[in-house]
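I have placed the structure first, in the form of C-alpha cells, so that the comments after it can refer back to it.
What you see is the complex with one protein chain gone and the rest in place.
Lettered A and B in written order, each chain numbered from 1.
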Amino acid sequence: MAKIGVYVCHCGENVKGAVNIQEVLDFAKTLPEVVIAKDYQFMCSDPGQNLIKEDIKEGLIDRVVVAACTPRTHEPIFRKALEEAGLNKYFYEMANIRDQDSWAHWHDKLGATEKAKRLIASAVAKVKLAEPLEDRYQEAEKSVMVIGGGIAGIFAALDLAEMGLKVYLVEKQPSIGGNMAKLDKTFPTMDCSACILTPKMVEVGVHPNIELITYAEVEDVKGYVGNFEVTIRKKARYVDWEKCTGCGHCMTICPSKAPNEFNLGLNDRTAIYIEFPQAVPKKAVIDTDNCLYFKTLRKTGKVACKICEKGIPSKNIAGCPAEAIKFEDKDEFLTVKVGAVILATGFKVMEKHHFKEYSPNSPDVLTALEFERLISATGPTEGELRRPSDGKKPKSVAFISCVGSRDERFHTYCSKVCCMYMFKHAKILKEKYPDIDLYLFFIDVRTAGKDFEEFYVSTKQLGAKVIRGGRVSAVDIKPNGKLRIRAFDNDLCSPVEVDVDLVVLATAIEPGIDTEKLGRFFGASCGREGFLREVHTKLYPVDTASRGVFICGCVQGPKDIPESVSQAKAAAASAAATVMPGKIKFEAISAEVIRNKCSSCGVCVNLCPYNAIVLEEYQGIYKAKVEPALCGGCGTCASACPSKAIIFHGFTTEQILAQIEALTTY
Amino acid sequence: MEGNLIKLSEEFLQELWEEIEEMGMSVKDLRRCIQCGRCAATCPMALAGLDYFIKKIVHASILGLKEIFLEDSSIWGCQSCNRCVEICPMDIKPYELILALRRMCMRNYAMPSSTIDSLRNYYEKGHSVITAGYEERRRKLGLPEVPPTVLSNEEMRKKFQEVIKQTALAEVAPFPLD
Partner (left out) sequence: MKRVGLYLGCNIPFRRPDVEYSMRYALKALDFEVVDLEGAACCPAFGSMPSVDLLAWCVGSAWNLSIAEEKGLEYIVTGCGSCYGSLNEAKYHMEKHPEIKQKVNEILSSVGKKYEGKVKVYNFYNLIYDLVGLDELKRKVKFPLKGLICGAQPGCHNLWPEKVFPANDENTFQPKRLREICEALGGEAPWYSTITDCCGMGALGTLAKDKSETLFIRKIKTMLEEINPELYVVGCSSCLLRGDNRQAVMKKEGKIDFELPAVHIAQLVALALGAEPEKVLGLTEVPIEKVLEKIRGGA
C-alpha cells in the first residue's frame, strides 16, 4: 500500500478563484491510498514545499501529488523537494488544475471543481504505480557553436570565449557584422554603428578561443545536448583565403558587375568582391552567378575571363598579387563536436514590392534599411543624401511607420524598433541639413525604452513634423517627380496630404529565410510568425524546446541592439552553464526496449523524432535499442510498438490506463 | 448630442452590437480596429468633410453610440468604393459595417427620403433610378423607347415583385409592397 499525500495549491487567486478548494480536499481524502490532503496559498513557496518535506520526513507519506499549475515550469521544483526530503523524485505527480482547469473554466466554478477532482484522481492513480527511477549523467563537450555573426552572435561568442570555452562562430556571409554593419548611427545615443561594432568584429577575428567559419552554413546536425555533431558546408570561395590579403586589387580590375547586397542593391559591386571595407575576415570571394569566367564556362564550356588572376598583360595590368585566385575551389565539409549551440541568425526586412499602394515602382520609395545605406558614410553616396532617381538632394522626406507590421495581411506584431529609428533618421537629416522638411507618419508613437521618450521629444524640437493616427493610405507618383503622401491626422481630425521628394518605408522586421530550416536541424520550433520560440517568455527567454540549444537576437523576434546584446549575454551564460560542468544530467523519463519482445519491425526507428532508436544486433537478430541520452521522452515509440516491447519509464502503459480509468470513474 | 460633447454611455451598446451582428458584421472582428487611420486618409466621406466617416464610424460603433447613427445621416453618404476594405490592415471590412449600420437604421425607420424613393422605384419599376424623359433620349438614338428590362415586360415585372416581396424589404419598406 502506498501512502499518498495530495497538496492543493491556490496559486493565489488563479486556482482558488474558480475551484472550490475545500470540496476538492474532501474528495481527495476519499481516494484509495491517499493518507493526507492539504492546501496552501502558494505550494511552490518555501513554506509550501516544507509541508511536503515534513510529511515525508515524518514517514506519513511516500508518494506525492501536487495539484497546482503547469509541470513545465514547476515540476522540477517539487521533485527537488522530494529529493531533499529523501524520497525518490519520480514518486511525484502533478495535476495541472490551473492552465487546464481554472483558467480554462473560469466562468464555470462548479465544472472547474469537478474537473479538478478528476485530474487529481488521475494523478493519484498514476503515482500509485510509480517506479523509482535514477537520472543519468553523460560527458559533455566543453565547446559551443554560435550560428550567425551579427551583433548578437558576436557578443555571445566573445562572452563564451572569455569564459575559456572553445567557440565556433558560423556565418553565412563572407564577413561577420550582420545587419548592424549596415546601419549608419544607432539610437538613442547616436553612436556611429561601425565605430562600436567593428572593434568587436576584430576582437572576434583574433580571439584565440574563437574559430571563425564564415561563408558557411549548417548542413547536418546529429547528437544531443553535450554532444552535438554539426556538419558545416564551407561554400567554395574561389579565392585561397590562406593567401588572400584583402588588398582589394581584384575589385578594381574585375569586369563583371552585380547588385551590391551590402548596399541593398543601391549600387553595384564586382563579381569578385570583399563584402565591405571593414569586413572580418577581410577576404574576397567570387560570386559564380555573375562571374564571367563561370558564366561562360557554364554556357559554352570555354574559358572567357581570368582577369582577376592574370590581369590584362596587354595593358600592363597585373592580376592578384597574392596569387590567391582558385577557380577550381570546391565546397568543403567540416564536422565539429560541441556541447551547446546558440542560434543567432537575426532577421530580414520586408521588401517594398509587397506594398502596392505605396508606389513601390518608384526608385524614390525606399525601405528604411536602404535609406540607412543611402545616408551611411560607407554607403553608395558616401553619406550624401541624394535621390536615387535623379541624384538631386531631396528638400522633403516622408517616413512611414508600420509598413507590414501591425497588419493582419503581413505581420500582426509590432516591429518594435521602427518608431525609434524613424526619429534617428529624422535627427541625422535635421542635423546634417537643417532646412530639410521631414514628415513622420505614425499610427502611435511607441518609445518605451531607456532615454527613448526624450529622444522623441528632442527630434521634434529639431523641427521634424510628427503626424499621429496617420497610417499612410497612399503614396502616388506625381508626373513632376514628387511623391504625394495621403494620411489621416488624428490631431487635426482630417485627412492630410503632402508632396515630398523621397519616401522611406519602415518595413517590418521578419524572420530570416532559413530560420525554420535551421530550427528544425536543432529541434527548435518556430512561433506563429516564424521566429524561433523561447520555452518560456519570462523564465526561460533564451532557451528553446531543444535542450542545449539557445537563441538570442532577432531570430527570436524584433528587438533593438541593447536588447540583442543582453540576450546574447544571457544565451552565452546559459550555454556555459550547460557545458562548463563537463557532464549533463538526463532525466530518467525515457523509453526502453524489452529486446525479447521486439519483433524487429523497425516502426519505432522511423517514428522517433529524436533519432534515438537504432536496430542493433542482439543474439544474432537486429533488435531496436533506445539511446537514453537522445531519447526526448515523448513516448511515440511506446505507443506505436505493435509488440508492446517498449516501456516508457515514467509513463508506463499500466500508469496511463490507470489514469484513464480514474478520469472516467469518478 | 449637445454642442460638441459626446456622452459616452453603455445604454445602447448591447442593443447596437446585437443589431449589427444580426446585420452581418462581426463585432469581435470590428473590435480588432486599432484606429490606425488608413481608411480615413482616402475615404470619400472624410475628404468631402462629412461629420462622420469610416474611422469615426468604426470607433463610435465599438463605443456603442447608436444614437449617432440614427441622428446623423453620414453613413448614407458612403460611396461603397470599397477602398477601405482593400487597404484596411486589420481586415475588418469597414464597408460591411456601413451596410450593417444602414440595415440597422432602416429597421428603426431612420433613412433619407432618397433611399425610400429608390427602394420604391426598385420595387415598383425594377429600377432604383429612373430619370424622366428617357423615352425621348432613347428615341433620338434609335433605341426602343423603353429598354428591354423588367420595365418593358409586364410578366417579368410581376414575377420580379413576387420575388422581392419575399425579402426583408417587405418588413422594412415604409411603403406597401403590393
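Following the convention adopted for this analysis, a contact is a pair of C-beta atoms (placed from the backbone, for glycine too) under 8 Å apart; a residue touches a chain by one contact, two chains touch by 3 or more.
The structure presented is a predicted model; accordingly, all values stated were derived computationally and were not measured.
Asks: What are the shown chains in contact with the chain that isn't displayed?
Replies: Spelled out, the missing chain touches these shown chains: A, B.
Asks: Among B:L13, B:V27, B:L70 or B:I164, which one is in touch with the chain left out?
Replies: Residue touching the absent chain, from the options given: B:I164.
Asks: Considering the complete complex, identify which of A:H107, A:K302, A:K315 or A:K356 is in touch with the unshown chain.
Replies: A:K356
Asks: Which residue among B:L13, B:I34, B:L63 or B:V150 touches the omitted chain?
Replies: Candidates B:L13, B:I34, B:L63 or B:V150; residue touching the omitted chain: B:V150.
Asks: What subunit B residues would touch the chain not displayed?
Replies: Spelled out for subunit B, the touching residues are 23-24, 44-45, 47-50, 73-74, 76-83, 85-86, 99, 102-103, 106, 111-112, 114-115, 118-119, 122, 126-131, 134, 137-138, 140-143, 147-150, 152-153, 156-157, 159-160, 162-164, 166-169, 172.
Asks: Write the list of subunit A residues that the hidden chain touches.
Replies: Touching the missing chain: residues 356-357, 359, 361, 474, 476-480, 484.
We take it that only the chains that are shown with their structure count from here on.
Asks: Within the complex, which stretch of subunit A touches subunit B?
Replies: Going by the criterion above, the answer is residues 357, 402, 406-409, 443, 469-474, 486-490, 494-496.
Asks: In their complex, what parts of subunit B are in touch with subunit A?
Replies: My answer: residues 32, 34-43, 46-47, 55, 87, 89-91.
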